[in-house]
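The structure is given below, and queries will be raised subsequently.
Complex shown without one protein chain; remaining protein chains in place.
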Amino acid sequence: MSISRREFLESAAAASALAALSGLPRPVQAAGGEKWVKSVCRYCGTGCGLYIGVRDGKVFAVKGDKDNHNQGFLCLKGFLLPQILTAPTRCLYPMIRKDGKLVRASWEEAMSLVASKFKEAIEKYGPDAVAFYGSGQGLTEETYVANKLFKAGIRTNNVDGNPRLCMASAVGGYVTTFGKDEPMGCYEDIDHADVFLLVGTNTAEAHPILFQRIVRRKEKAPGTKVIVMDPRRTPTARIADLHISFKPGTDLAILNAMAYVLVHEGYVDEEFIKNHVVFGEGTETNKSFEDYKAFLAKYTPEKAAAIAGCKAEDIVTAARWFGARGKASMSMWTMGLNQRTEGVWANNLVHNLHLITGKIGTPGSTPFSLTGQPNACGGVRDGGALSHLLPYGRLIANEAHRKEMEKLWGVPEGTLKPKPGPSTVEMFQKVEAGEIKCLYIMCTNPGQSLPNVGRYRKALQRDDVFVVVAEAFHPTRTSELADVVLPAAAWAEKEGVYGCAERRYQLLEQAIPPSGEARPDFEILCDLGRRLGLGHLVPYKTPTDIWNEILTVCKGTVYDFTGMTRERLRQAHGLLWPLPTPDHPGTNRRYVKGEDPFVPADWPHRIKFYGRPDGRAVVWMRPFKGPEEAPDAEYPMYYTTGRVIEHWHTGTMTRTCKELVHANAEAVAELHPADAQKLGVKTGDKVKITSRRGSQVFKVKVTDTSRENLVFVHMHDDQHLCNLITIDALDPISKQPEFKVCGVKVEKA
Amino acid sequence: MVIAGVLITTKPGQAPFVAASLGASPHVQLVGGDGSERLAAVVSRESGEALEAWAEELLRDDERILGVYPTFVGHDPE
Partner (left out) sequence: MKARLLVGLLVVLPLVLAAAPPKKTRAVHPQVDTQEACDVCHREVTPEVVEAWYQSRHGLMNVKCFVCHGTVGPEFVRRAPVSRCVGCHNDKVDSLANPFFKGKDCFSCHAGHELNPHKIGGGK
């Protein structure tokens, strides 16, 4: 019997309607073999917990984890994450460059080529002819394997990562002031703070879920004050009780002037200073409070205001709010302070405000650095995968630390080289100079993200440099320059640990198998290790094998998280180290007696800054120093770069989401109306922005949220490279580049 | 012709009365219900727009109807 199409449709319609009688249609909650897998957002360093919804082997949705710090909320990028997995730009099979073109190859062909090139370079020129450039987005286990393979196996300290471009100055700030890296506070401090000092951070767009937590605090406690210090009136300034706009690169003067007000108006906690603080200048801690007062005399609010182009009374107000007795004050900052040639100093000056007022280590009072990448803290900073570091606070330059690691890694004494390797920009300069012959780039996009990127793109294109890119996406502005592209498993396709800004470690469970022929990065690295004859150092079969080894490496350091077994991570919704035993709850506030397991119970004070030998933190006298390249007659405008909420980093992932390519995807030049008028341009016109390093044409957006004589461009557009213009000058301590300030000329195009 | 399966939800206890009034309509064929607040129906209209208009009308004009949910939409070129 045949039925007509009409009959078929009617019966299908009836069946579906009848089926729906038993319950409302609930697309994301429907039954049928679906599961929800616990994970963490792939994007920023906030580290929001989420569940990945899987149906028929595919990720169909994500939902926030309400048992995690984000209380179930996700920002718009996180919500759209499932789309990245099936993007047409997913890298699904290995590729090798043949006759100038990247063509499909087998894993065997690609890996044997990589291994032979690495072997050849090492034999011919020594281990320092090869290098690894990693990422604050790799999983902790992956970064650990790379670090061990290169430093203990190949025996080169040519290991650095993109956290050098974003967090190095925060590290430098914490280490110089407190002796150890990583914030002492936590997200929960937000719920207790009465005053927020947000300096050089557009929290609303770069860390939306933390911004939301600040908003909720403000709603709950109406007297809460929010101070936003940023040249631009960003969306963060919407909740500001005081927004201080200033000339880029002059915040050191403002921060010193705030300290001046605190000292001169009696907001100082003398008792705290007596018990916990020393004063220093340069690298010596041999100064006194009196010396510090004398140093601050140069930074009256009036003088600072004249340098910074802001109002003196605003500086006074900010200081009074910050210092008010009985109020908890929390500072937060990110790239505005870090991406600077005096980034470490700027960090020191924020810490100073907390130390002289004693507003530190109590609920709501803490200097809290916000992190840009999901595992910059956990994988690269803590894991020690930078050119001067070894895992968990150990230093390459420290002989005892090297010996300890050699023992832990089971390699002969003297294996680890004593000389730190090059920092990121220096590493690419070594590529440029032909000293580095083989470069392995994992999970990052330096062909777009380096400062003065035109220079380093040329370096990567040298005929005698062999570039391997392990990436989940292709093409990127880096993989397009590669000699071999290795397809890496993406988020949700592999398992591992991320550590976010508040020392919170969380397990991302695998939800689906890798796409195409992709493999998790640790497997690729172990494969390379075997091919280089170093398989005994990287014998891992699973990420758990690696994690169990990591637990032995962190033991006995101040990072100690030995209690974070794989099983405990699987059960938990994030754990904060130190966490030295399986029954330890984790540490919300470091250095605080009663919370931090490393502060002895009989310590006479509430805090012990045990990171430094004398148990005291340092108030550093850091004079105002301007940016490396302030505007001048030839390049008269300030140029700065940053984020927008819709996109992330180089856009490799966010630009694959259909909603997001229609939202702020193109980098435009944001100009103040007065500047637009001078240039004779309006929104939609084009301008050519030129610095001493390069130029790029952008569409104009005229907005009064910009500051006069400042042009802002976002960093996420692979077609309009903001970094052709930025400067590759480095902070002398952190070696972080000054992305945030340089001089440009702007012409109508 | 667009053929759709729809779930109609009503105020509690109103479904049988709504069914009675919908039954008169030439392009609605009732196929089931829970006897209280849910009805299953097959609707055929000349186009998607007409289907939308029908659903809008229903929601606007009948106080007893709370929601009209499509469960299936097919297109018959005849």
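By letter and in written order, the chains are A and B; residue numbering begins at 1 in each of them.
One rule holds in what follows: contacts are C-beta pairs under 8 Å (C-beta built on N, C-alpha and C of every residue); 3 or more make two chains touch, one makes a residue touch a chain.
If you're wondering where the values come from, they're calculated on a predicted model, not measured in any experiment.
Among B:P16, B:G35 or B:G48, only B:G48 touches the chain that is left out of the view.
Only one residue from A:R6, A:K63 or A:H264 touches the chain missing from this view: A:K63. Within the full complex, the residue among A:K58, A:R238 or A:K407 touching the omitted chain is A:R238. Interface note for the absent chain: among A:G78, A:P183 or A:P446, the touching residue is A:G78.
In the full complex, chain B touches the omitted chain through residues 2, 4, 6, 9-10, 12, 37, 48, 51-52, 55-56, 59-60, 63, 66-70, 73-75.
Of the residues in chain A, those that touch the hidden partner chain are 23-24, 26-29, 61-64, 66, 72-76, 78-80, 204-205, 208, 211-212, 215, 235, 238-239, 645-646, 658-666.
The definition used in the following text is that only the chains that are shown with their structure count from here on.
Contacts from chain A toward chain B in the complex involve residues 5-6, 9-10, 12-21, 24-25.
By the touch criterion stated above, chain B contacts chain A in their complex at residues 1, 3-7, 9, 29, 31-34, 38, 40-44, 69, 71-72, 74, 76, 78.
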